[in-house]
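The other protein chains are all here in position, but one chain of the complex has been omitted.
Then we have subunit A:
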Amino acid sequence: MTKQDKSTEGNDGNDDNEEGSAVENEEAAKGTDKGRKRATPRTRRAHARGRDRHGDEEDEDGEDGARRTGHRRHRSRRRGRAAGNEASDSDMEPAKARKNQANQKSKEDDEEEEDEKGGKGGKGKNEKKGDKKPDKKGKKEKANKKKKDKKKSGSGSDSESEEEPITEEELAKLKEEVEEKKKLIATLRNKPWKMKKKLSVLKEAQLFVEKFEGALGKGKGKKFYAYKVMMTKKWMKFQRDFENFKTACIPWEMKIKEIESHFGSSVASYFIFLRWMYGINMILFGLTFGLVMVPEALMGKPYGSLPRKTVPRAEEATAMNFATLWDFSGLAQYSVLFYGYYNNQRTIGWLKFRMPLSYFLVGVGSIGYSFMVVTRTMAKNANDDGGGDDTSFNFSWKMFTSWDYLIGNPETADNKFASITTSFKEAIVEEQESRKEENIHLTRFLRVLANFLALCTLAGSGYLIFFVVRRSQQFALEGLENYGWWERNEVNTVMSLLGMFCPTLFDVISSLENYHPRIALRWQLGRIFALFLGNLYTFIIALMDEINLKLEEEKIVKYNMTIWEASLYNGTIPENSTAPPIQVDPADVPRGPCWETMVGQEFVRLVVSDMMTTYITILIGDFLRAVFVRFFNYCWCWDLEYGFPSYSEFDISGNVLGLIFNQGMIWMGSFYAPCLPAINVFRLHTSMYLQCWAVMCCNVPQERVFKASRSNNFYMAMLLFILFLSTLPAVYTIVSIPPSFDCGPFSGKTRMYEVISETLEHDFPSWFGKVFGYASNPGLILPFILLMVLSIYYLNATSKSYKEANLELKKKLQSQAEENKRRNKQKAQKSNEQEENPFETEPSPAKAKGDKQDESTPNKDGKKGQDGNGSKNTGQPQEASSSQTLQRPGPVLNGHYPPQSRGGNLPPPSIAVTRPPGPRRPGVPGYPPGNPCLPGMQPGMPRGPPMYR
């Protein structure tokens, strides 16, 4: 064998490769020309094969020896197989084309997953890290090449032993082939074939690899590679397990899913919000509990050691009564639960824990943390909102991806069915909402009217609150003793009455507006929010008044204290002068009113009573009502279940607002009552269970189940607003009201924040304090603030422009899709018209027939039919393209094929299917010449024998 021969062979092979890939590309680009293209490569391949054989013979002439005979035998066997393959080549044509398609499709995935899978499979897959061929070879090309390459490589290995220098190129080539084979083996499992076929293909490929792998002398870095693959696999598995673990850690997932499946995502959104709140409160609780309450309880001075840590003598008798404790006074008041218990010692315990500093930082930090979390969640939700274009396939996704294949339990399956039905209903409501056409003027008028009415209600209730609060202040000034029960409880009663009736009023008003339920919910939320703000406002006003009163009182007490001390000294010194420090029981020491503890108590009481009202409302309003309706329905004169009382619906707006305002209370009060987050955690925890139970057992789903917006940013916005509002009074009290002189960690200071400067002075080197002093002077801070404002402005502007660009792009995409659709439609219509002319009298029976044929053509007949088709050029394209949708080698689908390229010049398949051509027509009259599909269809139709299953 000569060098020239070799090189020509190599070139030939290369040519073939290139051609193959070229064909491939063109196929991908234009499905229509497939047939013609396919015809060419085959002839060329045959040619190449011939040449190969020729070359082989030359080889044999030039060589001798027993080895060669072995080779010859081997080769002849192979050739025999090749011949067999060739004989069945035309038979196999469709199957190969199909493989080809499948190969293309799965190739990308293959390449991604190969690494992962490599180590797993059997033999020889470990060394496929060699360069992958960039050109994507179709399976058919591969198969053909394989045959050729076997011969070629046979000769290559022949010559390898004799002519070392030449084999380099050949070897590389062979290597590539082996790589390819291995890749095929590795990716075999990705092919949508039947197992039998996979097995046979596998065997073939393995034989090939086995034969020629030894010649390559590969497998040196095998172990290391296998190790690497194994490690990546392990890592992936770990990641997945971790992911699973993380999802398993999310509490109440199943409960919420169950509720969602029965009541829709809007109700579930409330529970998700509740769970989110629970998470935040857990962290707040952790902060206050771990950094304030526990250190004080463990390391602080024990109970009874100081006046502030002792129940005063007057209250001692009732300090342990349940009523007193329930009111959070008595013993509870003088415990770690409230501000007043903490001592102003700078450090406590052997750890030198800086209690006042910690208290201050925890108070500030929990508010800061809340701000951070809320804004971050809002930003994330906003991202989610702006991100995907998920509305485009809403229904399709619901239909095709909603079933969870994991479900293996009838109850879960029931839930899933219910949830899928609900989600469909939601989507249908949305759809109908968007389709609705109404009298726009009437709607507008009604909406304006509704808003006017709502505003009137709000203004009225606002004035009422204002009026009542003013009156109560007046009463308080004059002394409450002169007035009766009504005057004393006027504010509370008015507030709760307003809170009870106004939401219903808003509900009635909102029925005027006729909004989509989701938007209506927002309006409702907004209105009730405004109403509740009044509540908050009165509460804060009342508190401020009380604080002022206490401050006045404090002055008097301070004055009295000095008198009392003086009298103490005067009275005791003469009697027993042996004890210089006078021992007075701390319970007897007179003390100031300690307004901070009072504020904390107020908040705690409010939260607890709020919790009780909620629970009692649930029990009476939902549970008892449901029981009544359920059991008295048997003996009542009208239908209770569908008539007047009926079962209650879940009140989303009320519950959400209750939660939000409750959280506001927590934020405001937790500085003065460190126990508040703990109470709130308890409340949220119990209400999660109680409300889940109540919803599932006594509520009915809303009449119009609607989908909550995926991100409940509206809730978040309200929460942020409330957070801001509740921060204001807290910060105001911290910054501008002097702390009580005899209770709390900041007693003795003129302002609470002085604890910071004190710490700086004592615990940090002096230069730090200096630096801090410089940094905090207005000359530096003002420019800094200015810079921040500027950067905020800049970021805001850029984000806006990004958003706009995003929208623009989305619009463009959409319009492009529309355009494509329209063009396709036009084309379809055009070709329909063209088609209709010759067959005006061809009605639906033909179609039915065509469809039936498609359904029923069994394997072998299909092959036969296609064999016949294969002889004609026109028969090819539909096979090639229909093969994409096929998995089995057998069934032939005459006339149905998917579009190869969207919006390309190929007429959409609608022609073929919606109006199948007359099966018995022999000719192809009236078909446009440049359209190979249509004529192809025609003869294809009748050929499949009508075998019905």
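General remarks:
Throughout what follows, a residue touches a chain if its C-beta (ideal position, glycine included) is under 8 Å from a C-beta of that chain, and two chains touch if they have at least 3 such contacts; residues count from 1.
The rule is short, and it goes like this: contacts and distances are computed from a predicted model.
Choosing from "Proteasome subunit beta", "Calcium and integrin binding family member 3", "RecA family profile 1 domain-containing protein" or "Kynurenine--oxoglutarate transaminase 3", the protein name stored in UniProt for the chain missing from the display reads "Calcium and integrin binding family member 3". Only one of A:L171, A:I283 or A:A828 touches the absent chain when the whole complex is considered: A:A828.
Touch with the chain omitted from the figure is made, among A:T401, A:S736 or A:N777, by A:T401. From the set A:F424, A:Y483, A:Y615 or A:F721, the residue in touch with the chain omitted from the display is A:F424, counting the whole complex. Mapped onto subunit A, the footprint of the missing chain covers residues 105-106, 108-110, 112-113, 116-117, 120-123, 185-186, 188-192, 194-196, 198-199, 202-203, 206, 388, 390, 392-410, 412-413, 417, 420-421, 424-425, 427-428, 431, 817, 820-821, 824-825, 828, 851, 854-855, 882, 884-887, 891, 893, 896, 898-899, 902, 908-910, 913-914.
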